[in-house]
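What you see is the complex with one protein chain gone and the rest in place.
A and B are the chain letters, set down in written order, and residue numbers restart from 1 in every chain.
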Amino acid sequence: MSAPAAPPPEQMAVVLTESAADKLLPFATLVSGALALGFRVDVFASYWGLMAFRKSPPASTSTVSPGHGEDGARLEKALTAPKAPSWKAILEMAKSIGELHIYACSQSMEVLGLSKTDLDPLVDGVTGVATFIDRTRSANVTYFI
Amino acid sequence: MSAPAAPPPEQMAVVLTESAADKLLPFATLVSGALALGFRVDVFASYWGLMAFRKSPPASTSTVSPGHGEDGARLEKALTAPKAPSWKAILEMAKSIGELHIYACSQSMEVLGLSKTDLDPLVDGVTGVATFIDRTRSANVTYFI
Partner (left out) sequence: MSAPAAPPPEQMAVVLTESAADKLLPFATLVSGALALGFRVDVFASYWGLMAFRKSPPASTSTVSPGHGEDGARLEKALTAPKAPSWKAILEMAKSIGELHIYACSQSMEVLGLSKTDLDPLVDGVTGVATFIDRTRSANVTYFI
């Protein structure tokens, strides 16, 4: 008699459409925390969220979301300080400890004129939105960032 | 003996508060993908998300979220090209293939001074937030956009 199958891990689904550091940091820490708790995490990177994974983002991309005046300037400074947390480093560390899947949105790829080789190796593949929803239809936690 | 009732369809709940194309496109494709998989989708359009459904949005409304510099200008150009995907067209197509309900947030209607006749026929009705939460308390997937 075979042993009963282990239950599937809890799952977090994230649709990422932002590229400013004040969104990418909460994103990376959420993903990291979920993986540390044993969740499987599936990310669908769309539009600006996909741009964030380009190998060479142009310098014109702002670090902090606009519209925050002096506070924004202060946060920008804090986030570019040498010891500031890096969302990419948090994500790379997270990927080494658990099951993290990052998919590029195929519609965004086409509109933005990007190909798989333009993207960071953290991105596992290109997929359509229906495939993503199908993979995450039983997710315990779902966030659109 | 009557046949057992069919299980209710899986459900996606979306609170929409954005009006830029780089949010409305992921929104429309998510809704469309979920309907294609047989989900029922309930949308609560609030503030800018409600403005997006006005019959005549003023030209001053930007197509792309601010703060993206040259990349933003490039995306704006891609999204206004003749063959670019239109979020409204995607949504209209989606509505014809499945159960899509779009509700206008009553608080936003009051603050913005809008009446039902100002809104696109895609909007099914005006409702309060508690009614929306009640209708989506068993949703499988929940996104705030």
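Note that contacts are C-beta pairs under 8 Å (C-beta built on N, C-alpha and C of every residue); 3 or more make two chains touch, one makes a residue touch a chain.
This structure is a prediction, so every number in the text was calculated from the model and none was measured.
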Original post:
For subunit B, which residues touch the unseen chain?
Top reply: 13, 15, 17, 19-20, 46-48, 51, 58, 60-62, 65-67, 105, 107-108, 111-113, 128-130, 132-134, 136-139, 142-144
Subject >> Positions on subunit A where the hidden chain makes contact >> reply: 10, 12, 22-23, 25-26, 29-30, 32-34, 36-37, 39, 65-71, 75, 78-79, 84-85, 140-145
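Methods note: only the chains that are shown with their structure count from here on.
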Subject >> Cα superposition of subunit A on its sequence copy subunit B - rotation in ° rounded to nearest 5 >> reply: 120
Original post:
In whole angstrom, what separates the CA-based centres of subunit A and subunit B?
Top reply: 22
